[in-house]
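This is the structure I have questions about; it appears just below.
Left out: one protein chain. Kept in place: all the others.
== chain A ==
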Amino acid sequence: MMETSDPPIVKLPQKRFYRQRAHSNPISDHNFNYPSHPKELYKDKCPDNKTWDELYPSRGDRKVEFADVGCGYGGFLVSLGETFEDKLSIGMEIRVKVSDYVMDRIESLRALHPGKYQNIACIRTNSMKYLVNYFEKGQLSKMFFLYPDPHFKKSKHKWRIINPSLLSEYAYVLREGGLLYVVTDVEDLYKWMTSHFDAHQSFKRLSLEEEKQDILHDKLLNRSEEAQKVERNHGSKFLAIFKRI
């Protein structure tokens, strides 16, 4: 039963109010609020930012362990939270409206299912620049990069969210043995990314067998909005999982 002080009807947010141009430039400075050090979000208050306790009302002394980077409309994030109920997952999204949609979505889910969905949250940020403002060395055990923007032009390869510079940063926030998941529907991008992982000494790809056995395997391929779009267009999907060594 819903409490009477709550708004009488809670509806999931409607996506049509939150649509936004697909690509934003991750290199330019838009107005972002971010902590100047990860420890700031563990305080009682952090000016201009929500603290971890504000984002996860029943956090206790847990820290975020899973990050869905470029989470889009959050379909996979929701599923991730359902799969790992005792782990905290964060969605990071650069687009204002899209991240706002995810925040509203989580709020409605929490209202519709009291006590549930307490373990997921979304922040608007440019993860390519501010990841280490949020996470300490070795804090994360899983990172997800699902259907990242391809940035086809060669001169824009630096904008790719998986690139050799950033792989070192991902290796820094991931603990040893942690996993990094990549899925794309663009074969060239898949080749480009996997070649950079191969060249990077902090990552080792799992075997196909191990990849198939991952509990998230199927969800990676069909839970996010982008995955469903690819599905509708009968596109192919390429998946790879790397271990932080």
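Throughout what follows, a contact is a pair of C-beta atoms (placed from the backbone, for glycine too) under 8 Å apart; a residue touches a chain by one contact, two chains touch by 3 or more; residues count from 1.
Definition applied: contacts and distances are computed from a predicted model.
**Q** Per UniProt, what's the omitted chain called: "N(6)-L-threonylcarbamoyladenine synthase", "Dynactin subunit 6", "DNA-directed RNA polymerase RpoA/D/Rpb3-type domain-containing protein" or "tRNA (guanine-N(7)-)-methyltransferase non-catalytic subunit wuho"?
**A** Options "N(6)-L-threonylcarbamoyladenine synthase", "Dynactin subunit 6", "DNA-directed RNA polymerase RpoA/D/Rpb3-type domain-containing protein" or "tRNA (guanine-N(7)-)-methyltransferase non-catalytic subunit wuho" considered; the missing chain's recorded name is "tRNA (guanine-N(7)-)-methyltransferase non-catalytic subunit wuho".
**Q** Check the options A:Glu82, A:Glu169 or A:Glu225 and report the residue that touches the missing chain.
**A** Among A:Glu82, A:Glu169 or A:Glu225, only A:Glu169 touches the chain that is not shown.
**Q** Of A:Val78, A:Met128 or A:Leu239, which sits in contact with the chain we cannot see?
**A** Looking across A:Val78, A:Met128 or A:Leu239, the contact with the absent chain belongs to A:Met128.
**Q** Per the definition of touch given earlier, which of A:Lys63, A:Lys87, A:Arg110 or A:His200 contacts the omitted chain?
**A** In the full complex, the listed residue that touches the missing chain is A:His200.
**Q** For chain A, which residues touch the unseen chain?
**A** Touching the missing chain: residues 17, 26-27, 29-31, 36-38, 96-97, 100, 124, 128-130, 132-133, 137, 153-158, 163-169, 171-172, 195-196, 199-202.
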